[in-house]
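Heads up: the structure comes next, in structure tokens.
All protein chains but one are shown in place.
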Amino acid sequence: MARLAAGLSPRSAALLGALFAVLVAAPFIINDYLLTVLIIILYFAYAGQAWNIMMGFAGQLSLGHAIYLGLAGYVAATLYVLLGVGPWLGLLAAIPICAACGAIIGFLAFRFGVAGVYFAILTIAFAEFARIGFDNWKFVNASSGLFLPVKQYAHNDLWRLRGDPTMFYYVILAATALLFMLCHLLLRSRMGYFWLAIREDEQAARATGIDTFRYKMYAVMISAAVTSFAGVFYAFFYNNLFPEQVFSISRSIEIILGPVIGGVGTLFGPILGAFVLTGLAEALNSAMTALGIDLPGATQVFYGICLLLVVAGLPDGVWPPLARRLGVGGSKK
Amino acid sequence: MTALLAVAAVSKRFRGLVAVDQVSFAVPPGAIFAVIGPNGAGKTTLFNMIAGAMAPDDGAISFAGEAIEGLPADAVCRRGIARTFQIVRPFPALSVEDNVTIGALQRHHEVEAARTQARSVLHRLDLFDKRHRIAATLTLPDRKRLEVARALATEPRLLLLDETMAGLRPTETDRMVEVLRALNRDDGLTILLIEHVMRAVMALASHVLVLDHGVVIASGAPEAVVRDPAVVQSYLGAEAV
Partner (left out) sequence: MPFDVYLNVAVGGILTGLVYGLMALGLSVIFGVVRVVNFAHGEMMTIAMFIAVVAFSAFHLDPLIMLIPIAAVLFALGYALQTGVINPFVTRPEHAQFLLMVALAIIISNALLIMFGPDARSVQTAYAFDSYQIGALIIDASKLYAGAAAIVFTAALFAFFRLMLLGKAIRACADNHTGAQVVGLDVKRLYALTFGIGAACVGAAGVMLTLIVDTTPLIGPSYTLLAFVIVITGGLGSLPGALLGGLLIGLTEALAGLTFSPSLKSMFAFAILVLVLLFRPQGILGRRLS
């Protein structure tokens, strides 16, 4: 615990603690609808933070992160539907598969000098490849989708992730908190410093003795492995998987919106970004429903406008200036 | 005495242009060795080949008896050769201390130990007071010293300095010369430097190599080289003597 608290000013620690306390108490305060919104917020916070490891820490822009969501979701869901294997064991299978996928993408890109925007295009290509592949794969029911059996349970089944929103809420809250701590530790580790060096100036990092290929691979693999939990959660929360949706480029873009808006590379950015974005989107949706307007696609337009505004006006994201106001640092480290 | 760095008949061509042509020289341990010459002479290309940023087309480079030609830049650094860049490249968004800590992490795998090492290097280069400043906000002379500090933190046996004095005022140049001289004298650090600023070359170098159009045209003690007619004609000009 002391190691975790190291590097956090008393003020940061206090704010963080307060936030966590509020989040833990939430299910007792708010209604089920708002709880579901919070679940989605935390899901994006988690996925965004996982993506942030690759981009914010190591500077590699991935626009195909949906591939890890989809792979993990399908692995866990298939094991559950066919063999009755619980999601936690399914996760144990999904993690190495996602890490291996990340390793392949990373190896192909880094060995052959594919960087920057071309790396992003490569990640999109892989995700699309997976989407079309799964869409045509009879084993997982192709485009008709995979459905998880849902019954009314008398009590929550944590082992099989069957239950009411409160259970899912605490699961995603715990996961997000753990990921936050992991990222904090990673940033303060030797590998974390090397990632920052690579992000800042890869050639200078090499001249300082850093094996950039190896550390970029670590970043990609760790990011992929961590994202796998989000995929499993997605599958068991929504209880259905369609290749068209889970591997879609929209999922990949949704993942990056939180960190980009909150602040890429910062520890707290993805979480703040998820709150702001999803919170506002839900408010927009509620307003539209109340007014009787039904516009599919409006939320996406809203996301696009937010992204535009942030990229144009707040290139470092919303968190750094806010952090300065709160007096808690908010630098890229 | 066996040379610390031995460069043997090294050449590099860029699509028909011969940038470095059969260059050979040896740097003894503890020396301060300067490479001078007009722009386009091939000095930085030579450096890049030694540092591993590019591989030579011909020839061999050995460091402490081991062949290093063709090794990637990070492997060369781990063997004990550190370098700075002609256009200074610290890690811009990171603090001074973090910049140097990253260098120290090469030899010290524990972050705290690396940080301690980084701090001592910062003291030697008179940057300790600025250790929390973000690198991008520093003045040019400070950024140059930061780059030297980062390179030093990797605990090299040979330091390659690429035009470190460029853009510095005479007082700053003298300061840097003092620091380098102290490192050479007290730690036995071997230094290979590219320089245009003759003031620094004369003050530091024990040996000077002159390149022109990729070829060595003179080599020897500074006083002798500076009077060499070929050097005067191609580079220095009569007034410099």
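Chains: A and B, in written order; residue numbering restarts at 1 for each.
Here is the rule we use: a residue touches a chain if its C-beta (ideal position, glycine included) is under 8 Å from a C-beta of that chain, and two chains touch if they have at least 3 such contacts.
All of these numbers come straight from a predicted model, not from anything done at the bench.
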Displayed chains contacted by the hidden chain, counting the whole assembly: A
In the complete assembly, which of A:Ile40, A:Val85, A:Ala100 or A:Ile124 touches the absent chain? A:Ile124
For the chain that's not shown, point to the residue among A:Ser9, A:Asn136, A:Gln203 or A:Thr289 touching it. A:Asn136
Can you work out which residue in A:Val150, A:Leu178, A:Ala283 or A:Leu308 touches the chain that's missing from view? A:Leu308
Hidden-chain contact residue, picked from the options A:Pro10, A:Gly84 or A:Pro296: A:Pro296
Residue numbers in chain A that touch the chain omitted from display: 61, 63, 108-109, 112-114, 116-118, 120-122, 124-126, 128-129, 132-133, 135-136, 249, 253, 260, 295-298, 300-301, 303-305, 307-308, 311-312, 315
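Heads up, the rule we're going with is that only the chains that are shown with their structure count from here on.
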Whole-Å distance, C-alpha centre of chain A to that of chain B, is 44
As the complex stands, chain B meets chain A at residues 51, 53, 72-75, 77-78, 82-83, 85, 89-95, 98, 101-103, 105-106, 109-111, 114, 134, 150-151, 154
Which residues of chain A touch chain B once you look at their complex with the stated criterion? 188-190, 193-194, 196-197, 200-201, 203-212, 331-333
